[in-house]
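Take a look at this one; I'll ask things after.
We show some of the complex, not the whole, and keep each chain where it was.
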Amino acid sequence: MSDETTSDTPLDVNALLGDADWAEPVRRAPGEAVLTVSVESWEGPLDLLLALARTQKVDLREISILALVEQYLRFIEEAAELRLELAADYLVMAAWLAYLKSGLLLPKEAQPDPSPEELALRLHLRLQRLEAMREAGARLMARDRIGRDVFIRPAPEGLHRPKAIVWQASLYDLIQAYGQIKARTAPRIHVVARRLVMTLDEAIERVSQLIGVQIEWADLLSFLPAHADPQLRRSALASSFVATLELARLGRIEIRQEETFAPLYLKATAGSSETRT
Amino acid sequence: MTLTMAARLVEAVLFAAEGPLMPQEIARHAGLEESVLPHLTALADHYEGRGIELVERGGRWHFQTAADLSYILRREREEPRKLSRAAVETLAIIAYHEPVSRAEIEAIRGVAVAKGTLDVLMEAGWIRPAGRREVPGRPLIYATTNDFLSHFGLSSRRDLPGIDDLRAAGLLDPIDLAMEAMESQSLLEKDEDED
């Protein structure tokens, strides 16, 4: 049975999508038979594999894994041709299946360990389990459900209770509240795009060190890092200016300026380099 | 008694109704063309002397508990009260961190805890004083009770989902930080009022 379905069955994408009621609708421009289905229609490669396995139209226990591998690889190829976005896990699965296929085609004695047969069997079992749960879910949802098929009394009188006040809260309320407290009070990690800055502390350190070797008046600009990025240079200028004011307040340097907006000149006050440290 | 399909439908509609229904309404809900009155009187006879009775009041029909058995019912119709947000949060912190003092609860919540909040939880039977912390001031510490476990269907406190589980379940997402901040702000104000 499985032999009939191997290799040469053309991949009928339309049938595939037709079967999958949950798939995104196939959108077609008029007069154009282009498949524009998003891979997001499938919940991961296993889901896609199961959908492909269904197109073999046999009992899942009898599908040919080799045929399935080829169907999957062809689908991925077509998707690539149609330039669909493929998530990484689909490509990882494709690589693994390609490996599996080459293993399955090897003569028995040359097969690596674990044997490709074993890997194929594992894949088979996974598909069967997923399918079983999918069917179970559908059967569960089709049962007579309270509020849809059967009804209970909407406003019963209620029974006598020993306690005067009945406080209500569900486990969900409880753990949701805890989650929100944690979300609210946890130190939030803000990832700020790295900006080149010189902090005030760094600037004070730097100006203090450089001023120690300056005997003459020197332009503030000469204290800035020479080959810095323009952004860092701006930050350094601002910080160094504030650092200068701070050092002047501490009496460690003197500042001189000819007129408004003119260059700022600084030098160490006499003896300040000794008082440092 | 074997009922006809029509009578069964009438019975089901009355049972699932939010309130007393007029015969025309019953017929419409049951999808019946015929008059439902014969079915109603037959059903009323059938329920005679049972735990439930079918009664007609001002042209509307409804099931009720047999009058002579009404002592099993709640006398005063007290509304089950929903625990306040502050109380749920406080309870959650006690459950996750027990035993904890009030100051510790406040530190975790980031908001003051009103005295009334702990009282409510104690009245509900979910928390209990569990001794004192041997630190200056010897503050009272709180823990959860067995009633707490049974009410929330837990076999032990270890059943509570951990932080990783909460994150995976999507419960740690700061859904809307601004909203949250506003909410906790108003909680703070409310708690202060309560004091």
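So that you can tell them apart, the chains are marked A and B in the order they are listed, and the count of residues begins at 1 in each.
Everything that follows uses one rule, which is that a contact is a pair of C-beta atoms (placed from the backbone, for glycine too) under 8 Å apart; a residue touches a chain by one contact, two chains touch by 3 or more.
The structure presented is a predicted model; accordingly, all values stated were derived computationally and were not measured.
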Number of copies per protein chain type, counted over the whole file: A x1, B x2
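Criterion: only the chains that are shown with their structure count from here on.
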Intercentroid distance (Cα basis), chain B paired with chain A, Å: 38
Residues on chain A engaged by chain B in the complex (per definition of touch): 151-155, 157-161, 164-171, 173-185, 188
Of all residues in chain B, those that touch chain A in their complex: 12, 15-19, 64-65, 71-75, 77-78, 80-83, 85, 87-89, 91-93, 95-96, 108-110, 120, 123-124, 126, 152-154, 160-161, 163, 166, 169, 171-174, 180-181, 184
